[in-house]
Structures are given as structure tokens and as C-alpha cells.
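First the structure, which I've put down as C-alpha cells, then a few questions once you've had a look.
For this view, one protein chain was removed and the others were kept in their places.
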Amino acid sequence: MNRIDQTFKKNEKLLSIYFSAGHPKLEDTLPILVALQDSGVDMVEIGLPFSDPLADGPTIQKSSTCALRNGMTTEKLFDQLENIRDNIHIPLVLMGYFNPIMQYGIERFCQKCQSIGIDGLIIPDLPIDLYHEYYKEVFDKYNLYSMFLITPQTPEARIHFIDSISNGFIYMVSSASVTGAQNTFGKIHEDYFKRIANMKLSTPQIVGFGISNASTYQMATKYSSGGIIGSAFIKFLEKSGVAAIPEFIKSIR
Amino acid sequence: MNRIDQTFKKNEKLLSIYFSAGHPKLEDTLPILVALQDSGVDMVEIGLPFSDPLADGPTIQKSSTCALRNGMTTEKLFDQLENIRDNIHIPLVLMGYFNPIMQYGIERFCQKCQSIGIDGLIIPDLPIDLYHEYYKEVFDKYNLYSMFLITPQTPEARIHFIDSISNGFIYMVSSASVTGAQNTFGKIHEDYFKRIANMKLSTPQIVGFGISNASTYQMATKYSSGGIIGSAFIKFLEKSGVAAIPEFIKSIR
Amino acid sequence: MKYQVDEKGFYGDFGGAYIPEMLYPNVEELRQNYIQISESDSFKKEFQSLLTEYVGRPTPLYFAERLSEKYNTKIYLKREDLCHTGAHKVNNTIGQILMAKRLGKNRIIAETGAGQHGVATATVCALMGIECVIYMGSLDIQRQAPNVARMKMLGAEVKAAKSGSKTLKDATNEAIRDWINNPVDTHYIIGSVVGPHPYPDMVARFQSVISAETQAQLLEKENREYPDHVIACVGGGSNAAGLYYHFLDNLRVNIIAVEAAGKGIDSGASAATSALGKEGIIHGSKTLLMQTLDGQITEPYSISAGLDYPGVGPMHAHLFRSKRAEFISIPDQEAMDWGLTLSQMEGIIPAIETAHAFAVLDVKKFYPDEVIVFNCSGRGDKDLDTYIDHFKLK
Partner (left out) sequence: MKYQVDEKGFYGDFGGAYIPEMLYPNVEELRQNYIQISESDSFKKEFQSLLTEYVGRPTPLYFAERLSEKYNTKIYLKREDLCHTGAHKVNNTIGQILMAKRLGKNRIIAETGAGQHGVATATVCALMGIECVIYMGSLDIQRQAPNVARMKMLGAEVKAAKSGSKTLKDATNEAIRDWINNPVDTHYIIGSVVGPHPYPDMVARFQSVISAETQAQLLEKENREYPDHVIACVGGGSNAAGLYYHFLDNLRVNIIAVEAAGKGIDSGASAATSALGKEGIIHGSKTLLMQTLDGQITEPYSISAGLDYPGVGPMHAHLFRSKRAEFISIPDQEAMDWGLTLSQMEGIIPAIETAHAFAVLDVKKFYPDEVIVFNCSGRGDKDLDTYIDHFKLK
């Protein structure tokens, strides 16, 4: 069983963290992963940095640019993760734009992920339709989950379609926006979370984009199976460093 | 008999001087006239300054602008000339653009000229055709001569026409150009002077534009009845002042 | 009453050719030939073909929907701003360069204020491979920098006129002086319906394509060949003459001419010739003219370089005196505001000259079923700096 599914079995509400590999420092990937696991985080999304991250807000853009400037590459990341499963047992998801993956070679990329022990991929600019038609087969071959996004604007029929062919979880974008921390969720958000919860989808949902603190995390997970924190974590990391990670996680739950 | 005709009777070769009234100083008109007469100049053209002297080169333009800035006006000039004939007996010609004359009132202007003792007018932007048709009558009424220009480009037939209705003299522009001193006349000029001389016109010709020194004056008057010096005189005046005028005239002939 | 030029080159009391003898051969040559040449089949064919293929004519007669709605009347814009080089000026320079070629001239001079005429002249000279010298007031060189750059790109020499107000009037003086100095091979392309006869008439004829097209376009759009009002700004008056031309004798058409009031008619900084001018002579033509009591020509002022001229063409002087046209003057501020309004309501950034014309909408009341044709004489690219400064858009 995929570690993602196992985790959902074990936990009522997941806390997942996103960071851009290679930022703040090129060699921070491992220390960050260890610190996150040790702090009780349930799952991690490792960002493969991209020059033109068009679904991301300023914080992740900046961390991405910085990581590239530090020398991060696909090859380098795989090197860093080579023996990751010696230490890390929580599910790991790679999050990256499609072009670098294409250039690496999609099959080669999937193969590598499997060999390392990556559990799944989130590719924001690979829509489910194209995935389904052209790439699913390869992903399946290497036992990689591919997770897809839904937003407040995603039509109901499409949500059901996504649900029907998803594995792992559905990445529920909290509001129509690029990534970026928000301080509060309002009634619109709650209504949307409720609406999706009421759809009783078969794939669990995790809320992402805009969770920044305990209150937004709580609100997000009231109706879903978990929350992903990205920008807020990256900002914290930049300010307080890897050693302070447990502090951040404790502030969330 | 008009003083202009008398002068041509008396002199083989005329020397005529142009200056802008009101320049270098507003009250220079009389002193300049006296100095010119005393130096043996045969005729003087008094420039009535105009804001837009489009047939004039930089030197006369500048003296014109300066005169206006000094406060010269048509009224003022007439005041200055009011009793001129008490002292000055050589022919005096007013040279000015048509607009200020129009604004003064053409008949009134002519009347005033007559009463002062002006002998004629040169109005560079009043072509002979329009003069002939609309204004000659008034000029004649007040016994004012009006002198017209010819240039190297003036067609022969037109020269004959101009000759036929001119009085006083024909103002022979030395070359196709606005006013402005030249250092030498070349073969082209000489050919042109000869050509006109050979036409045996009934009106005497005086060469103007480009006479600056003894040699250009001599060349100009070899085939004509006189020469007019403007820009070169104005430049001298500006540099050396009214008192030095005899010096300038001596340098010419 | 006759509104076209007579045989002697006059519009009523105005016009003629008050020129120094040095210009006589050139002007006379032109006078004797301009009609015969411009009416010849070969000229007409070449002229028309360049207007179509090169200039991009016919220009649209555009129904301005949002403006019409706001002012509750029918507003059409004759889109001279779409002409190659960005203003009506090129209609005339195309005509004159063909004229110059037929007269055997191989050097062109011109004056320019806003630079539009200079660019249009440099353009046709490049097209024909003819040497080109443009005179421009040194003040205008500063305030219309993009057009100076364009003239240079086109290979023209731009000479600064530094006398007087350093604007259009002085550039014209300099051009005339150049012509005097180069009487044989040079043609002077005057940029408006000013100057000695036959220029006003010749330029008006070349520009009359504007009203000829308007007639045909109105027939299609409004089922009649004429509008109720034609409105144009007047610097020298060429775009206005072009728009009015075929409507001059149709008294059902109300003619409105818009002059630049500058900082206000009584401010001492204005270019509203009809209001402030008297009969006089400027640049070879008897016309209305801003001048001192003494007959010295006044330095005009307008924020728009193309209207910054102390005279108007003799046709316009005649239209004013005969009351055939209604003259309105518009201050800088209102013109500028209309530049912005037209930009934001119709997506057309007009030349500041052009913007003056539209300000009539705030001054005069029109009826819902009236048809108004504005001459959108030029685009505002050359004026961007002025607009930006004025509206602090930076």
C-alpha cells in the first residue's frame, strides 16, 4: 500500500508541509525533511524548483528562484534524496512543473522516483485530462500517485471525474489564487469546504494555498482530511532557519 | 524733380547705404544719417524694422529685432525724421515690409513720407504686380517712388515690364539670396551684371545684397549705376559705432 | 458668396501673393502649372494610387458610439489619424512631391510646427529619393521630440529656427529664406493652407480628399451626402479646409472652426487668430493675423505646436469675415482634457491639435438627430510627453 494511503488510514487530519528543494541553502533538503518528520508532520511535498512557476505567488517564486541560483537541478535533487528512505518514513510527494520533468524524460523521472521511494507527484500544469490520456500509464507502471487540484470554480461534474480517477488525495485549493499565505479564511471559504465535504468524494481532500497558522489550519481541516502549508512555512524558514522548524509545527497544531 | 533722379543725374556711380532705424540705439537715426551724408554717401535706405523680415539674412534680422526691442515703431521713426530735411539733402528711401505699412494705413503712410521729404519706398514683399494694380495710384499721388527688385532668376520679359513701370532705380539683387555680405563676386555675378547692363534699360540699376568692401563695390558698379551696402555696414556700425562711419565709407571708395 | 479662391488668388479680401521678387519665378511657375498638372490624368492616377496604396486611404468615417451616447447626438470621426505618418498632413505632401517632380525639382524644403508636416514631407522625400531639409522652431524641436527623431530616421536634415518665438512662424520664415537662397532646383512644400497663392488653394485641393470621402461615406451611412456640422481645428487650416472643401457651398452644412485659445484669449498667451487678429500680411498672404498696432507680428501661444501660429489661411479668414463659418476658441486645459476623454472613451489618443476640436461638444448643444463630423486630424503619439506631464501619468 502506498504510504499516502497508509497515512490517511492512520490520521484523522493530516498536516503536510511544502518547501522548495534547495532553499534557503542547496543542502537543506535532508535537514528540513528530518526536522519535519521529527516535528510530527504527516507528509511532505518537496518542490522541484522551476524558472517560471506560474501557479505560485511571490514567496514560492522567490524560493524557487533562489534554489535555482543555489544550483538546484533535478539530478541534484535526486542525488540528495537517493537514500532518503533510510531516515524518512512519512510519505513524500514531489511537486514540480511539467517542463523539467519532460526534459528529464517522463519515464526516466518516474522510474527514479520509484527507486528513491517517492510516493506521488503533483504537477500543477499537467491537467488531469492530458495526464489521463497520455501519461497515466507510465505513472501507474512505477506505482506513482498523481494528485490533482480542485478549486472553488471547478464544476461539480469535473470534481466527480477527478475523484473517480484520482489516487492519494485531492488537492483542494482554498480559494481562487496562486499560492500565498492568508491570515484568515472567511465564510466563502467555509461554504466551499462544506460544499466539497458534502459531495462525499471517495478520495480524501487536503486543503492547500492560504494556510498560515493554527486558525486557518483548523478551519481548513474542519471539513477536510488535512492541510498543506507552503508559503507560510517558507517565510518562517527564511527568517528562523531549519533548527526552528519544530517551533513552527508546534504553532500549527 | 525727385531727389533720386537728381542724384543719378549728378553721379556716375552711386553709393547707397542701408541701416535699420533704431539700431544700434533707438536715437541713432539722425546721427547716422548726418554721418553718412557727411562722408559723401549719395543715398540712404532707412529700414523700418519688422518682426518677420523674411527676405533678410541674419545680420539685418538681428538689427531689426534689436531696433524693435529698443522701442522703434513707425510713429517713432516718423517723429525722428520730422525735420530731417533741415539737415539732410541726399535722397532718402524707406525700406520696410508691407504689413507695418498696411497697419499704419497706406495712404496715411504715403502722406507722411511726402510731408517729411522721403523720396521713395522699397517694400520687398509688395510685388510689382500687386503694387501696379492696387497701390501705385496712392504712391503717385504723394510723389513717392517705389523701387523694385530683380534677381538673376527674373525672366527677361519681366525685367522689361519692371523697367517700364519703375521710377527711381531698379534694385538689382546680386545673387539669389537673402541679404548678407559676401566677400567676393565671381564670374556668375559678373555675367549677370553684364547681361542686365546689355539690356539697356531705361531705369538705372543699383546692385544690392552682398556688397561688403571696395572690391565688391567696384565690381558691382562696373556695369551698374551704383551699389547698396547693408549687412556689412550694420556689422561695422555694431562694432565701431556711429563716430567711425566716415572710416567705413572711405574704405569703400 | 463664393468661398473658393478667385482667379487672382484671393478669397474675398484675403489671399494673394505678397512675396519678395526673389520668390517670383518659383511661385509663378507653380501658379501657372498647379491646376493643369494636378488635373492631368497621369497626376490624378499617381496621386490617388499613392493615397490608396501608401497612405492607406480612404480613412474610415467612424461612428463614435460612446461619445454619441454621452452627448446625445450622432458623432462621426474622420480618421485622418490613421493615415501613414499619423495625420492628414501626408495628403498634401504626397500631392506636392508629385508636383515637385513634375516641375523638375530635386530638393525639398519645408517648415514644421508639430513635426507632423515635417515627418510627412521627409516621408515622401524618402519615398522618392529626394533631398529634404526641414525647418522647425527650436522650441518645437523640444516639445515634439518624437517627430524630430522620425524626420532624422527618414533621412531628412532638421534645421532649428532660433528667431522670434522659435515656433512655426519662425520656421516658416527660415524656409522662405532657404527658398530665396535656392531658387532653381528647390520646391518648398508648405504644410498648410497658408503662404502665397497658389499654395492655399493647392493645399486645400490636395486635402479635399477628406471631404470627398466623407460625402461618399455619409451617403452610405446616413443616406445623404452631407452632415449637419463639420468641425475641425485650425492652425494654418489645412485639415479644416480638407474637411470643409466640398461643403463650402452647401449652406445646410454648418462649419465650425476651432482655434487654440492657449492660456485664454485675454491672457496674452493665445493663438486664437480670429478673435485676436486683424487683417495683415504673413508669409506672403493677406489674412487675419495677430499683430501689434504697429503691424509687428505677435508671438502666439498654444500648448499644441501645430496650432501655435499667429495667422490662419486666407480661406479661413474669408469664412470668418463672411460668417460662413463659426469660430470657437478652446483653451489648453480643455483641449488636454479632451485628449484624455477621447482616449478613454473611444480608444483614440488624439493629437493635442485634434483634441481642441472635440472640446466644442462642451461648448455647443447639438440635437439628437444631427450628424456631426469631426476631423480627427492626427494621432497623439507625438504628444505623449506633454500629456504625461500634464496629467502626471508617470
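Think of it as A, B and C in the order they're written, each chain with its own count starting at 1.
FYI, contacts are C-beta pairs under 8 Å (C-beta built on N, C-alpha and C of every residue); 3 or more make two chains touch, one makes a residue touch a chain.
Bear in mind the structure is a predicted one, so any value in this text is a computation, not a measurement.
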Among shown chains, those touching the left-out chain: A, C
Of A:D5, A:E107 or A:D125, the residue in touch with the unshown chain: A:D125
Residues of chain C in contact with the chain not shown: 52-54, 56, 59-63, 66, 79, 81-82, 84, 86, 122-127, 129, 146, 149-150, 152-155, 339-340, 343-349, 380-381, 384-385, 387-388, 391, 393
On chain A, residues whose C-beta touches the chain left out of the figure: 50-57, 61, 65, 68, 73-75, 97-104, 124-128, 130, 148-151, 153-155, 158, 173, 176-178
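Keep in mind that, in the parts below, only the chains that are shown with their structure count from here on.
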Overall pattern in which the protein chains touch one another (line/ring/star/complete/other): other
Centre distance in Å when chain B and chain C are each reduced to the mean of their C-alpha atoms: 37
Chain A, residues touching no fewer than two other chains: none
Sequence positions of chain C contacting 2 or more other chains: none
